[in-house]
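One protein chain is absent from this view; the other protein chains keep their places.
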Amino acid sequence: MSDLDWDVITRSLAYVLADGLGFTMKLTVTATLGGIVLGTFLALMRQSRLAIIRKFAEIYVDTARSLPLILVIFWIYFLLPYFAQWVTSAPRPVSIDAYTSAFVTFTLFEAAYFAEIVRSGLRGIKRGQIDAGYSLGMRYPQVMTSIVIPQAFRNMLPVLATQTIVLFQDSSLVYVLSLTDMLGAATKVAQRDGRLVEMYLFVTVVYFAISFTASQLVQRLQSRVASPR
Amino acid sequence: MSYDWSWSIFLQPTLDGSMSYAELLLQGTGITVVTALLGWVIALALGTIVGIMRTVPVPSLNCFARAYVEVFRNIPLLMQLFLWYFVVPELLPEGLGNWLKSLHYGSFYMAFIGLGVYTSSRVAEQIRAGIKSFPPGQTNAALALGMTLPQAYRHVLLPRTYITMLPSLTSEMLAIIKNTSVALTIGLAELTAQARAMQEYTFHVFEAFTAATLIYFALNVIVVQLSRMIERRTANKI
Partner (left out) sequence: MISIKSISKSYGAVRVLTDCSVSVSKGDVMVVCGPSGSGKSTLIKCVNGLEPFDKGTIEVNGASVGDPKTDLPTLRRSVGMVFQSFELFPHMTVTENLCLAQRKVLKRPIEQSRKRALELLQRVAMQGHADKYPSQLSGGQQQRVAIARALAMDPTVMLFDEPTSALDPEMVGEVLDVMVSLAKDGMTMMVVTHEMGFAKQVANWVVFMDAGRVIEKTPTDEFFRQPSSERAKDFVCSIARS
């Protein structure tokens, strides 16, 4: 226990935080924005009167939610080259790097979870609001964009934020593609300098600090969103 | 598409000839199930204790339980598994640490302990929510009958909590099955790991992962059905 070298942390700080944490943040933000947009479409699709659209969205969401993220990461990593080949009519599978694959995976995967959150947000909007919109002569897209979705998002903001924190933690799984997120960077340093304990403890503290602070902020947000109707 | 499907790949023997790929995947499934079950036992046991700690009128226990939940909820599962597997043996006294590192199936033990502890923090929150959802009248009624607080918990609050929180506990069980896959990073030969191994040796990516996907679906369905059965049996006990 006594021969721990805490200096390794200060020496590699820039690398772990700038490169590693930087990647983690980029992935989290991109997948959150993309996931919410896609998730909203999926939630709207589940309200469609056309059975084929509704079913597609249902199957998408149910499938993504019953599979482990690591399996999905592998699936898309191996599937994407063939998909790209089919889409671009290339002669051979298009080589896709792990970086792109990870961004695609997380966006598509988390979209299923965001879809469920948005869906329950949409259901929380009273029928009367929609009726009022229609009675003023507005059409479905207008009613949705001006009246329903703004209110649904306002109500679901805390839950959406919590899911983002979950995404942030899930991002550590890019490890299986050997990508350099915060944990990946720490592992590289640890293996190079033989300082596994110090690096892992350091990264644990950083993860905890960010996650905990974020969830405290969400709780504060929750009490503020709850009040005015 | 330039891929040749071959479902017969499952019947072919693995590199060391000891079993077919189908058996390899089944073995992986077995590990997934056992790890999930053991992890679940730990999660329920620890989670119940911590959940109760958050609701009893003892401030020091409340504090400890709150800290427990926040710690294990805010660190990614992968990080927690790494801590158990790589860091804990180093921090323990030399003898104990070396014994741990030399354990056969070290990754198995660390996997279900790590999974169990991680999930226990989420279970604790659900137990707490369940207990809090009952009007204080329930506890008071039990106490008025002469029960001690522990007895009130054991005979009244806890059973009702489990029944009420069945849906959320079910989704935790489903989550733990999915989360066993994270343990492949510390060397656990569970289902996803074996599917990946099969893909590496045979290059039959889609067959391997399709099989794994279908097995996860099946496990999902089984757990959901079991949960519905329990729900039906306990419906009139709410």
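A and B label the chains in the order they appear, each numbered from 1.
Operating definition for what follows: a contact is a pair of C-beta atoms (placed from the backbone, for glycine too) under 8 Å apart; a residue touches a chain by one contact, two chains touch by 3 or more.
Just so it is clear, the structure is predicted and the values come from calculations on it, not from any experiment.
Colleague: Of the chains that are displayed, which are in contact with the missing one across the whole complex?
Modeller: A
Colleague: For the full complex, which residue in A:Ser146, A:Ser178 or A:Gln191 touches the chain that was left out?
Modeller: Going through A:Ser146, A:Ser178 or A:Gln191 one by one, A:Ser146 is the residue touching the chain not shown.
Colleague: Which candidate, A:Ile53, A:Ala84 or A:Met138, sits in contact with the chain we can't see?
Modeller: A:Met138
Colleague: Of the residues in subunit A, which ones touch the absent chain?
Modeller: Subunit A touches the chain not shown through residues 126, 128-129, 131-139, 142, 146-147, 150-151, 154, 228-229.
Definition applied: only the chains that are shown with their structure count from here on.
Colleague: Quick check: how many Å separate the C-alpha centres of subunit A and subunit B?
Modeller: Centres of subunit A and subunit B (C-alpha means) sit 22 Å apart.
Colleague: Taking the touch rule as given, give the residues of subunit A at its contact with subunit B in the complex, in rising order.
Modeller: My answer: residues 1, 66-71, 74-75, 78-79, 82, 85-86, 92-93, 169-170, 172-173, 175-176, 183, 196-197, 200-201, 203-204, 207-208, 211-212, 215.
Colleague: Subunit A touches which residues of subunit B in the complex?
Modeller: My answer: residues 1-3, 70-71, 73-79, 82-83, 86-87, 90-91, 174, 178-182, 184-185, 192, 195-196, 199, 205-206, 209, 212-213, 216-217, 220.
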